[in-house]
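Right after this comes chain A.
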Amino acid sequence: MISPVFAVGELDGLFRWLNELLVSIGLPQPWQDVIMYAALSATVFGLLALIALFLVWWERKIAAHIQQRFGPMRVGWHGWYQTVMDALKLLQKEDIRVATRDKVVFFWAPVICFVAAFSAYVCMPFGRGLIVADLNIGILYIMAVTTFTVISLLMAGWGSNNKYALLGGMRSAAQVISYEVPMVVSLLAVILYVGSLSMVDIVESQSGWFNWFIFRVPFGPIAFVTYTVAAIAEANRTPFDIPEAEQELVAGYNVEYSGMKFAMFFLAEFINMFTVSAIAATVFLGGWNGPWLPSWVWFMGKTLSMVFLLMLVRWTYPRLRVDQLMEFAWKFLVPVTFANLILAGILKYLGYWE
Partner candidate 1 sequence: MTRDELKEHILKKYDGLLTPLETGVFDLMCEVKPANLTKVARMLYDDEQLKFDFLNNIAGVDTGEQFEVVYSLSSISNNLRLDFKLVLSYDQAVIDSVKDIWTAADWHEREIWELYGIDINNHDNLKRFLLPDDWDQGYPMRKDWDAPDFVRMPEL
Partner candidate 2 sequence: MGLIKKVPVYAEHVPGGGFVATQLESVLSHAQACSMWYLLFATACCAIELMCTGASRYDFDRLGMIFRPTPRQADLIIAAGTITKKMAPRLRRLYDQMAEPRYVIAMGGCTIRGGPFYYDSYAVEKGIDHIVPVDIYIPGCPPRPESLLEGCLHLQKKVKAQKLADWHEK
């Protein structure tokens, strides 16, 4: 059984107060846990929703400035609440249910996508002690849960009963499964070195000046690059955005979705992008470690820098074709990551850098 580590650190006081309140009103122990978890989940959920909305706005601004435009300007300072308006509008839109859809599959696809995207944050260390539950299989759990997204995309493709959507769904299944391998294997090199799957352990093993894995070990930079490439594919972004390739498949798997269901896909996509960036920040860039500033600032800073990198790539490169994408994964990334893993194993065996 996993023992819950309630948030300590910056939000410590608030949750301790809540806990004491629950104890003082004499609630029985199981109910206390339930309410504490609910409060934590609500906090993380709210935070992530804000992050997703911010990322959409940020992406639009970055895209606009790369393209020598301004981007949203009309609502608030530089359109800062543009995405809130978008979300409100999508809430009001008619929810189109295609007559020929597969009812169950069509309904559950966005829900699963949304839930899968959010549940990764159960063991994401936002800062020192800022973690919902420090699972001892943390990173494995995150990888497993985020892969659920592909099932939802496949469901969306199938349930829409639309050929473009089906092609998009099939493409996304093929793509995510292929890129899952190099992504996990490049993380394995670090995990092998640390000797633990827990996110907190991984971060703590990088404490100190420039002890981040990207600098500290010889296999770090290679693993970081291969991870980043695979992560872009995992998050379905250009140059690997073939599941929703606009010029080929119109909008891919979400072609038949409107209103709130589309918003769920849309937000999940940005959450996924944040997830892969957060993993990169945690595993390779030292997570919350850093001098002077509070730990969560370091974490957010590193993660948002990764997101920024992903966005720059998104608005610069053309899109790969589906067969080239597969070739790149299986003929290049997988061998490189496995070689890297072997290198890490040998170094570990030799006691290098211990």
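Regarding candidate selection, all candidates are chains of the complex that A comes from, given by their letters.
Going forward, contacts are C-beta pairs under 8 Å (C-beta built on N, C-alpha and C of every residue); 3 or more make two chains touch, one makes a residue touch a chain; residues count from 1.
This structure is a prediction, so every number in the text was calculated from the model and none was measured.
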Contact as defined above, complex as supplied: which of the candidates 1 or 2 touches chain A? 2
Going by the contact rule set out above, which residues of chain A touch candidate 2 in the complex? 60, 64, 67-75, 79, 82, 84-86, 88-89, 91-96, 246, 250-251, 254-260, 262
